[in-house]
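Apart from one protein chain that is not included, each protein chain of the complex appears where it belongs.
Then we have subunit A:
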Amino acid sequence: MTGVLALTRLEVLRALRNRRVMFFTILYPTVLFLLSASATKAGQTVDGTNISYRTYYLIAYASFGALGAALTTNAQKIATERKEGWIRQLRLTALPGNGYVLSKIASATLATVPAIIIVFVVGASMGVHLSFAKWVTAFLVLWIGALAFTAMGIAIGYGVPQDSVQMVNILVYVAGSFLGGQFFPLTGALESIGKVLPTYQVRQLATDVISGAHVPSSGVAILLAWTAGAGTLAALMYRRGVDAD
């Protein structure tokens, strides 16, 4: 266990030093949030709901940052580190066989924390008022909801060849966010498609929780199914990958 901790600590240090990681998990979502939120008037609500645009974008971009933090860095790192033999090198240590992937899960789970918090802080400074309990609940929904994306990152890292990871990442990241309503509220056909995606459901769940709306069990079920499915796929890809390393 100390080995996994030592490796996780180094993973976190690496993430903090990496400009690309900082860009995708912190700067990019924050700037997009600022741009989107400033374009709306305080108090202006999303059509057919009682939530303001600013609150909507707060949750949308916090979930966008969490998605980036959980998915993109791990997928890229796992693929690269497998290709470059780092995983083989770790197999020559007393680190438990699953220590590498555990440290990746741990570091992704830690990396989503600042991604969410920073958008929250910026949102609060722009006049989004929520009770403390609602801030905490929204944070927990986004944070735990990001596990689905952590699992996807691991599945992509082990399952996709290193030179294609970037492409798959961008597809999942951008298309998932677009159809999940991360960039703007969806209506009509787009929303119908988006509803089957975890990006939509995690954002909607957090939004419902703070607006006091009814939380549909179908939404929770869809998110759980994605988490379980991606988790299973990650485990399969991981096992296949370990045999090939």
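Simple rule for what comes next: a contact is a pair of C-beta atoms (placed from the backbone, for glycine too) under 8 Å apart; a residue touches a chain by one contact, two chains touch by 3 or more; residues count from 1.
What we mean here is this: contacts and distances are computed from a predicted model.
Engineer: Choose one: "tRNA N6-adenosine threonylcarbamoyltransferase", "Phosphate regulon transcriptional regulatory protein PhoB", "succinate dehydrogenase" or "ABC transporter ATP-binding protein". The correct choice is the protein name in UniProt for the chain not shown.
Structural biologist: "ABC transporter ATP-binding protein"
Engineer: Touch as defined at the start, partner being the missing chain; which of A:Gly3, A:Pro185, A:Pro216 or A:Gly229 qualifies?
Structural biologist: A:Gly3
Engineer: Among A:Ala39, A:Ala94 or A:Ala189, which residue is in contact with the omitted chain in the full complex?
Structural biologist: Checking each option in A:Ala39, A:Ala94 or A:Ala189, the one touching the absent chain turns out to be A:Ala94.
Engineer: Residues on subunit A that touch the omitted chain in the whole complex?
Structural biologist: Touching the chain left out of view, subunit A contributes residues 2-3, 6-7, 10, 13-14, 17-18, 80-81, 84-86, 88-95, 245.
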